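Structure first, then comments.
Note that one protein chain is taken out, while the other chains of the complex remain in position.
Each chain gets a letter, A, B, C, D, E and F, in the order it is written, and its residues are counted from 1.
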Amino acid sequence: MTAFYAFFLTLPGAAAIEPHLPVLQVIVPLLTAPFCVVFRNGRVSWAWATAVSWLVLFTSLVLLGKVLAGGMIIYEIGNWPPPWGIEYRIDAANALVLVIVSAIGAITLPYAYKSVEKEIPESRTYLFYLMYMLCLTGLLGITVTADAFNLFVFLEISSLSSYVMISLGQSRRALTAAYRYLVMGTLGATFYIIGVGLMYMMTGSLNMTDLATLLPAVENTRTVLAAFAFVVVGLGLKLAIFPLHTWLPNAYAFAPSTVTVFLASTATKVAIYALLRLTFTVFGNTQLFATTGVQELLIGLALVAMFAGAFVAIFQNDVKRMLAYSSVSQVGYMVLGIGIGTAAGLSGGIVHLFNHAVMKGTAFMAMGAMLYVIGSVSLKDMAGIGRRMPVTTAAFLVSGLSLIGTPLTVGFISKWQLVQAALVQDWWFIAAGILLSSLLAITYVWRVVEVAYMQPAPADAPRGEAPWQMLVPMLIMAAATIWYGIDGDTTLRIAGEAAKALIGGRP
Amino acid sequence: MSYAVASAAVLVAMILVLTRALKGPTVFDRILAVNAFGTLTVLLIAVVGFLQGRPEFLDLALVYALINFIGTIAVTKFINFQDMGHGSTAESDPGDI
Amino acid sequence: MPAVDPFYLDILTWLFVIPGCVLLIIGCIGMITLPDVFARMHGAGIIDTLGLELILVGLMFQAGSWIVAVKLALILAFVFFTSPTATHALARACLGAGVTPKVDDQQSAALSRRGRS
Amino acid sequence: MMHRKVVLRVVSKFLIPPILLFALYVQWHGDFGPGGGFQAGVIFGSGFILYALLFGVDAVKQVAPPWLTRLLLAIGVLMYGGTGVACLLLGGNYLDYNVLAHDPVHGQHLGILLVEAGVGITVAAAMVTIFNVFAGHSQDGRRGL
Amino acid sequence: MIGPLAHMPPGDLMVLALCLPVIGAFVVLGLGRWENARDAASLITACILFYVVTQLYPHVAAGSRPDIVLIDMVPGLSIRLTLEPLGMIFALIASFLWIITTLYAIGYMRGHHEENQTRFYFFFAIAIASAMGVAMSGNMLTLFVFYEMLSVSTYPLVAHHGTEDAKRSGRVYLGILLSTSIGFLLFGMIWTWTLTGTLDFVAGGIIKAEHAQGPMLGVLLALFAFGISKAALMPFHRWLPAAMVAPTPVSALLHAVAVVKAGVFSVVKVIVYIFGIDILSAEPSTDFLLYFAGFNIIAASVVALRQDNLKRRLAYSTVSQLSYVVIAAAILTPLSLIGAAVHIAAHAFGKITLFFAAGAIMVTSHKTEVSQLNGIGRRMPITMAAFTIGALSMIGLPPTGGFVSKWFILQGASAAENWFAICVVVASTILNMGYFIPIIYAAFFRTEDPPAPGGHGHDDHDDHGHGYGIKHDHGEAAWPMSVAISITATLTITMFFKPQIAVGLAKQMMGF
Amino acid sequence: MVHAFSLACGLAALWWLLSGYTIPLILALGAGSIITVVAIAMRMDVVDHEGHPIHVTFRWLTYMPWLGKEIVMANIDVAKAIIFGGSRIHPIVMRVKATQKTELGHVIYANSITLTPGTVTLAVEDGVMTVHALTRGGADGLKTGEMDRRCTAVEGAPGGES
Partner (left out) sequence: MTEAFKPIYDLWLQFEAFMAGPGSPGLFGYWIVIALMMIGFYIVITHDNLIKKIVGLNVFQVSVFLFYILMAKVTGGTAPILADGIKQYSNPLPHVLILTAIVVGVATTALGLALVVRIRNAYDSIEDDEILAVEEAEDK
């Protein structure tokens, strides 16, 4: 990463652009998105979005390199000093999330071409890519901003565009899924701004760093307590922590494949990042996390999510939905990392952000490929799919193994880190919970594996692989699932840096 | 003081109108109530603007009146053929208001 | 604005605001108690006409500058044009949806059914 | 010939020009308080929507063809963002208006004016576009919002 | 050190030993359409693998410990191969028995007209690769990875027939193995790592008194002992009888070549290299393992007595025999641990002989129940002779390998004055006799039952059909099976006369 | 064209009322805005005698006070009906003659009816309005035809404009 940053600096004009990268990270997708409306042509929009998304990825890699090389980057929009101006602030934590979001965003688009062509009417594809870019903008914005209210704006940009994208799904149930997500998402966002408003009331500031210094003085007021509660609940809705997850399964199951890939890998992650940032940076200097029971609550909910999500997943016959419930369970792991609250726990949660993005991306990409070829992701239509679509099923298997937490996949790295973080705190039951919930994951993954490999395919069943445009991104993701499972050091180290950035010097 | 009295009256009126909006029973009762609520909001914005010595609120009141009007027209236009929960007759002309 | 003793202006304001408030509340009560949606339109009519007007005129005395008074007048004028139009549109929509007014005699009952023709 | 929506039509025909002018008034006086562009856009767009409600989506498409609204939508966003980028190019931070003119006060004035214009155009165009999309599209013959 | 690989560095040899079966597996997959070529490829790979493993032996015998780090996942956490004497024993057994099992399988699978043979050989090879990985693992994580790989790759073999029944058994098999390994073993591992910062296998153990003391140590040991459910400690033994639906070569793989061996091997490894016998003998709370294993031996033997199905009886015998290894390790004396290591080998040869015999009987005569075996010794003399040798080894009588290992175990127990262990071993010997001698007696000394009326069905494929479709006019098993059985029976006896390789390596393990 | 010019004048007045600034920039923007709006209005085809009825301005101003008085009376009437309820509420639907010649005239009449509480115009047809009345007073007042007459007067001589 650092080397990448050094390479960037050798490019012509880099010195002039370099200081503005934080804002370019967001405004490039934002300002290029409207062109989709001008083109009003699916293919051109696709090419445009793809080019931009790779540029965005490039930017985020440079930023990560810069952060790892030289620490925090601060950018004041309009040169207005905080608290009046909006400030962008990038440390290891959000630099990593930026890379996750932009990498998934960039790798999903090549995949999207064929998938979208198949699933979304020609006349609406440009709308789809417009929304995709806006969603990307929103997610990146949430990540870079150091302004609590600005975060809300980006949260809503990403949410609104995801509602639209979900509603573009083929089934009519995509509409109800989008609607329910809209209601829950809006409630969540509104809760969040109520919380922000309460903080603003007490401190007169919206800048996160500013808040972090001002809040301890008033931390014992009920207002601040309420603010904390509102923020946690609001973001909890967005990140689908059990029992606020009800919007997620249908939204993921009925959205167009590409949307599911993108959202499953990024949206909840960014919400978790936001929760991390609020909890450990904004409220980090207060004792609220530890003293108000929020910590215990998060741990409890995370454990319930891990089990309930995986348990319900077992009984799903629609594999996309199964994976959606699995996401509920996996989000539990990330929240658990937050709940543990130590540097080790946080890095476990953060590394799982990345790892789950990669593995779930793979799994949903495989689902998209199956939907493309056999027109269904229902278990009953998947008999013998292991032989009908060997590559796709193998990719799915890799991600399934990772969901279980098999060694040499990314899932193992996160679980290892989380269990270890729990054990250091002497929280045996949490460690046991993490491992036992993997057993449920085995069950649902195995249901698919059995149908895919142990059942003979019907003679007239469609077979063959999806187009290479879909296969290549899927295989890259699958390879990443293994690669970062083998080379856990890179991700864990960055996650460790991120955890340090979030909680500062505290253990 | 007169502003405060007026604003209190408007708030009371708003609550009364809201009960109608919630009670219905037909969707048209609700539209009527929401329209009236909008009018009351215009009034409230104006009165509060005076109360707080910020007459620039009047622009906002005017905008609100405009949106209230257009919103009502739009809803009544769409209500007939959208049949939001109430039986429409077969002869109803979608384009007609 | 011509310089007038604020005391008289206040008196004027009170004279307009109080009846306005009373009518406002009465109109709202009407919206609750009147028998059907058509009847309730008359209650809403009170709000839209005298209720609003009296209060806004009352405020005009306190305007303090021409521009504020003009804006109040513009709001008044706007509501004056649009409120009957909106009510009329709503009434048509009711009839279009087959909602007919509850009426007291046979003739008007028959009329009300034909009313939408 | 007597038309049934006569009341609405006559009133609206009378109201539309003042509404549009009011929108522009809010737009150009908006730089004394931020947000003018948005309100102006809403009002301007409302004027068009009122027109569409009365005379149909097709009529509004004749007055403001879809390509035009789309273009305006993009132009608006680009004006907004472009002002920010112009600040970047002139050596300031993003949206740092001070660098837009020699005199920082003029720079701020100009920056806000441009940004608000961008916002106004975007909002108005977006309202018209959204209305056209929802009111103009129909599935199996049913008209939808 | 002879042949083309004589000068290959031992680290590379280990990688080769790991990769060979995988390569072989894919060759098999590629040759799937040509049966003979496929089976030949399987056999050739097995032979090459054995050759490669033998090339490693001189290094280990000479006291060196070949070591290679494959993957560095996280600091202190790597995938690493290290070959020590116990692993050498296991690798030698597994790679050698693969040859024999392949030979046997060729006869069995063809004779039985099994479907999906290519898949069978493919996963068989993968399972062997996993077993090699387990044998050569240099730390607990590596062992865990290959241990899980072994579980998963044997599932298609267990559920080979693809029937609902087979799949259900497969699920029980995989369910128990994976849930215990993830629920307990992985937990214990991460806990250990949290305590010590390493998972390497180190002579004398890595858990020291400053890391864990008192009951905590007992809990940790329990996590490992029950987590490694391939060792079939009750109550997590159910997978083994469940897996009896599989074709016989698979049973051989499970019971002799790889799976259960990987289990007890891991238990011994954990006791010797993770805990170290010193810390365990100092801590009373870890004694439960001894009693558990003792109970297991007796209970499983009693259950075996009551089984009429031959393969089930053998399966419960395995449950009991595995606990010999565990109890031997739990006695915590060097001699008993040597016994444990030797018993891994001895049981492997003995039990594979028994299963081969059972499979041969089933393929040839379609008999599956003990009660059907009257007089079969006269029709299948080679098979039943081999069966007798295997049974003797299970009982622990000379001239078989089983005697050698039991001897070491008893010596270790008496050295530690562990009367419980001694009693258990003696009692179980009697029980073993109780369920093996009647079979031998019936096979050779009873007269054959007359064919049941209407019970003919020559090409009946139902291999667990409990009695119908029995063939009566059969002779000795097909030659590949007979050859395989003869070889393993011979080796069982050889283990008695020439136990040096196993004992020598086992002594090295204990630092003698 | 006449209407366009008068519209521009009207809009300029509105601008002046709203803005009150004499800064050149604002004035220039105002001029530009007015031109833009007139152009759009002409494109929309809303600038005619109906959409911009300058010809009725004076007569309309004389009509206003009377209408105001009617509104006050009607407000009181309906308010009483609401407060005292019972027999005072006597909803009926009736048809009244509309003698206006133009649509603009009809609209003025129809809106005047609706604007006075107690009566709501349900439908506008050639020569007839269908009206919902809440009280006898409201209905009787309408039946006298006074409002109809006055609206026709506001409308003035028909056919003079195109």
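Operating definition for what follows: a residue touches a chain if its C-beta (ideal position, glycine included) is under 8 Å from a C-beta of that chain, and two chains touch if they have at least 3 such contacts.
Just so you know, these numbers come straight off a predicted model, no measurement behind them.
Of the options A:Ala51, A:Ile74 or A:Met201, the residue whose C-beta touches the omitted chain is A:Met201. For the chain left out of this panel, the touching residue among A:Met1, A:Ile120 or A:Leu160 is A:Leu160. The omitted chain makes contact with just one of the residues A:Ile77, A:Leu182 or A:Val351: A:Leu182.
Of the listed positions A:Phe4, A:Trp54, A:Phe149 or A:Phe311, the one in contact with the omitted chain in the full complex is A:Phe149. The missing chain, though absent from the display, is touched by one residue of B:Tyr3, B:Phe28 or B:Phe69; that residue is B:Tyr3.
For chain D, the list of residues touching the undisplayed chain reads 31-35, 38, 98, 104-105, 108, 112, 130, 134, 139, 142, 144-145.
By the touch rule set out above, chain B reaches the unshown chain at residues 1, 3-4, 7-8, 48, 51-54, 82, 84-85. Residues 80-81, 84, 149, 152-153, 156, 160, 163-164, 167, 172-173, 175-176, 178-179, 182-183, 186-187, 189-190, 193-194, 197, 200-201, 204, 206 of chain A touch the missing chain (whole complex, contact as defined above).
FYI, only the chains that are shown with their structure count from here on.
Common neighbours of chain A and chain E (chains touching each): not present.
Comparing the centres of all chains, each the average of its CA atoms, the largest separation from chain E belongs to F.
Remark: chain C and chain F have CA centroids separated by 15 Å (rounded to whole angstrom). If each chain is reduced to the centroid of its CA atoms, chain A and chain C end up 52 Å from each other.
For the pair chain B and chain C, the distance between mean C-alpha positions equals 12 Å.
An unclassified topology is adopted by the chain contact network, corresponding to no line, ring, star or complete arrangement. Chain pairs that touch one another, listed by label: A-D, A-E, B-C, B-D, C-D, C-F, D-F. By the touch criterion stated above, chain A contacts chain E in their complex at residues 404-408, 413, 416, 419-420, 423-424, 431-432, 435-436, 438-439, 442-443, 446, 450, 453-456, 485-489, 492. Against chain C, the residues of chain D that register as touching in their complex are 4, 7-8, 11-12, 14-15.
Residues 71-75, 77, 79, 141, 144-145, 148, 156, 159, 162, 167, 171, 174-175, 178-179, 182-183, 186-187, 190-191, 193-194 of chain E are the ones that touch chain A when the two sit in their complex.
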